[in-house]
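Structure below; questions to follow.
What you see is the complex with one protein chain gone and the rest in place.
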Amino acid sequence: MAEQEGTHRPAAPAAAAPKGRTAEEIRQDPLVSATVEKVAYAILDAKEFAGEITLIADRDEIVEVARAFKNDSFNYLVDLAGVDYSTYPGYKGDRFGVSYVLYSFDRNVRVRLRVYTDAKTPIPSVSSVWKTANWQEREVFDMFGVGFSNHPNLERILMWDGFNGHPLRKDFPLRGIDTGAAIYPEIFPDGGGPKAGSTGKTPQNVNIFKGEWTQYGYGIPAGYDGRKTQMEPAPELAGAVADTARPTAEAPWHDPHLALDQRLELAKGVDLKAKLFAAMAQTDCTACGWDCEGYAAALAAGETKDITLCIPGESETETALKKLLAEAKTM
Amino acid sequence: MNPWMLFFIWPVIKFLIAITIVLTIVAAMTWVERRTLGFMQARLGPNRVGPAGLFQIIADPIKLMLKEDILPASAEKVAYFLGPMIPLLPAFVVFCLIPYGPPPAFAVTRVNVGLLLIMALTSTAVYGIILGGWASNNKYSLMGGLRSAAQMVSYEVPFGLSVVGVLMLCGSFDLVKIVQYQERHVWNLLPQLVGAFIFFVSMNAESNRVPFDLPEAESELVAGYHTEYSGMKFAFFMLAEYASMLVNSCLMATLYLGGWTFSIAGYGLTTAALSKLGLLGGLIGAAIFFAKVMALMLVYVWFRATFPRFRFDQLMDLGWKWMIPLALGNIFVTGILVLAMPNLKIDAGIYPYGELLMAVVGAAIIALTLFLVTRGPRRPAAAARPTEPPKVIHASRVSEA
Partner (left out) sequence: MFDVHEMEVNFGPQHPSTHGVLRVILKIDGERIIEAKPVIGYLHRGTEKLFENMAYPQCVPHTDRLDYVASATNNLGYVEAVEKLLGITKQIPKRAQLIRVMLSELQRLSSHLLWLATHALDLGAMTPFFYTFREREEILDLFEAYCGARLTLNCMRIGGMPDDLPDGWLDDLEEFTAKFDPAIDEYAALLNTNRIWKRRTVGIGVISPEEAIDWGITGPPLRGSGVEWDLRRAQPYECYPELQFDIPIGKNGDTYDRYLVRMEEMRQANRILKQCIPMIKETPAGDIKAKISRVIRPPEGEVYHSIEAPKGELGYYIISDGKTQNAYRCRVRPPSFINLQALPAMAKGYLVSDLVALIGTLDVVLGEVDR
C-alpha cells in the first residue's frame, strides 16, 4: 500500500521516515530505539503508515512496555482504542486489537503500541501507569467486551449495566428490537441485547417490521405463540376493517377471520386475480390504495409490481403473492 | 373620637389601603426588576403583554394561579402547606408598623417599640422556608432549607446589632421618633455609615438575594427550598421574598435615609413643613418615602446583575468574622461619641458636627473593611499573557503527512 501511497502525493519531507521500512528498520528508528531496546523481548513487530509508527507488543507484557515508554518521556497516553478485526480482509490472528497512542512532550512525537487478544483473555491494565487509562479501558471493555486485568473499576461506562452485548463488535446487529433489558425480563431473560447468529441469517437482514426478531434468539412474549393461531387484530387495525369485508358467493374467502391457508383452499381452481384476492388480508383497509379485490386486480393486470403493499397481511401475504405470481408466470 | 373608630375602623382601612399599595408595588417590582435587568443585560425584558409589558404584572399571577398545585407523594402534607404561608403573613403584618408619611394619618399604627416588633416578626419568615424545604422530602430542598436557616440566623445577628447605633443616637425604638430625629440632624446614613453598610448587607442576606441567594441557588440546588413547589404556593414564596425586600427597604429608608422627610438640620421638607400642607403634604411625604424605597429596591436589582454568588463557607465567614465584629465595633464607637457629644459641645446648635465626625470615621472603617474583606486569597495573579514571542516547538516528524 505504501508504494501506491507515494504515487499521488508530493515527496515526503526529508525529516520524515522513508516509506516501506522493514520492521527491523522501524525498531532502529532513533525516536523509539532506546525504549524498544529495553523491552525488546516484548515488541513483536513494527509497522509504519503515513509516518506513524505502530509497535506490536506482547499482550502479557504491555504494562512493562508501557512503563518503559513512560519512563522514556512518553508520559502522555493520548488515546486507547479497541478494534475488532474479525471482518478485516485477510486478517488471521486474535480477534481484538487495542491501540495505545503515546505522546512525548519532550520529543513532540507520537508512537502507537498495539496488543492483540481474543474475547476471553484479559489484557493487563495500564491504568496503574497512566490514570487516564481508567475510563478509556472501561470504554473498550464496554464497547468490545475486552477484559482488563487488575483494573480498579472495570464496569460499563457508556452503556447501562444490564446491557447485554458489546456494540462496537462487528457482529453486533445493526437492526433489531431495542434492547429493553431489565424492563422486559420475559422477553430478555438474560438481561437483553440482540444476539446474532442463531438463525443463520446475518443481522443486517433481519426485518424488525415483520416480527422476525422473535426467531432471532429472543424469548417470545407471553401470550404470543407465533403464527399458529390467528391473533386478535390490534384495536386500531380492527377499526380499519371495512364494512365490505364479508364473504360473498363469488368470493367466499373475503372474510378477515379466516386464516390464509383456509382462504387459499377456498380459492382453488379460480383464476389468478381471484387467487391473489384470496391471499390478501381481506380487511379492505385500503392501505395499499385499493380495496383487496382492487389490489389483486392491479397485480394480476400488471398495473403494479409491488407485492409489499398489504400491511395487515404482513409477510405471509407477501410470500403467498410472490408464490402465486411465480406460478402464474410459469404456466 | 369614637374609640371604635380610633382603634379599629381607621387602622383597618389604613391597613387595607397600605396592603393594596404594597401588593401592587410587590407585583410591579417583578416587572421593574425584569425590565431593569433587561436594560443592564443588553436585552428587553417583558415587552409582550400590554404597553411595555406592563400587564405582565397581571399575567404572571394569573398563570401561577391556573397552574397545577403539585403535592409530592411523600411530602409531609401539613408542613408542606404551611411552608409558603408562614413567611408571607409576618411580611404583610409588618406593613402595619411602618410609617409611610407624616403621622398619624400615614401610619397604620404607631407602636413605641415598632422597630423591635418588626425585627421580631420578620425573623419568623425563616421557619416557613425551613419547613417548606424539609416537608418537600427532596434532598435539594432540604439543603436549601438548611442553608437558609444557617444564613438567616447568622445574619439576624449583625442585622440586629447594626441598628443599635441608630437607637443610641435617636434614643427611641419608635420609627416616627427616629425619623423626626433625622430631620432635625442629618440622615443617619452619615453618622451610621458602618451601621448602614452592615444593615444593607444583612438585609440582602435576609431576603435571599444575590449575592446571598444560596438557599435557592439554581445552579447548585436546582431551586433550593422551593424546588417542589408549584403554582400558587410557589407564588407565595416569591411574594414573601419580594415583600421582605420591600420591608427591608422601607426599614432602611426609615432608619438611615430620613423616612418621609427631606431635610437637614431642621431645614427642608420636615414633618412640620409637610403638616402645614395638610393632605397634600402627607402625600408628598409618602412620595418621598417611596422614592427612597424604590431606589433601594433598584440597588437590589443592580446587585443581582453584577455579582456572582458566594460559596456557603464564605458567606458564613463574612457574617461571623466580619459583619458581627464590625457591628460591635460600631456600637462601641457610637456609644463613646454619643456620650462625648454633649460634653464636647459639638452637638450644639444646628450644625451636626458630631455626625460629620462620625461620618468620616465610618467611611474610613468601611474602606478598611472592604479592603480587608475583598482582598481575597493572597497570591500573585496568573501571568495570562506571555509577552515574549511565541516559541515554536520543534517541528514534528510524525505530524508530517
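By written order: A and B. Residues from 1 in each chain.
The rule is simple: contacts are C-beta pairs under 8 Å (C-beta built on N, C-alpha and C of every residue); 3 or more make two chains touch, one makes a residue touch a chain.
This structure is a prediction, so every number in the text was calculated from the model and none was measured.
Visitor: Using the touch definition from the top, which of A:134, A:283 or A:317 touches the missing chain?
Guide: A:134
Visitor: Looking at A:101, A:154 or A:258, which makes contact with the chain not pictured?
Guide: Here the residue in touch with the unshown chain is A:101.
Visitor: Which residue, B:67, B:110 or B:304, contacts the hidden chain when the whole complex is considered?
Guide: The missing chain is touched by B:304.
Visitor: Just checking the interface: what residues of chain B touch the absent partner chain?
Guide: 37, 40-43, 139-140, 143, 210-211, 213-214, 217-222, 304-314, 374-377, 379-380, 382-386, 390-393, 395-396, 398-399, 401
Visitor: Name, in rising order, the residues on chain A that touch the hidden chain in the full complex.
Guide: Counting only chain A, the missing chain is touched by 1-2, 4-5, 8-10, 49-50, 52, 54, 75-79, 81, 83-84, 88-89, 99, 101, 105, 108, 110, 112, 130-132, 134-136, 139, 143, 156-160, 167-168, 172, 174.
Basically, only the chains that are shown with their structure count from here on.
Visitor: Cα centroid separation between chain A and chain B, in whole Å?
Guide: From the centre of chain A to the centre of chain B is 63 Å.
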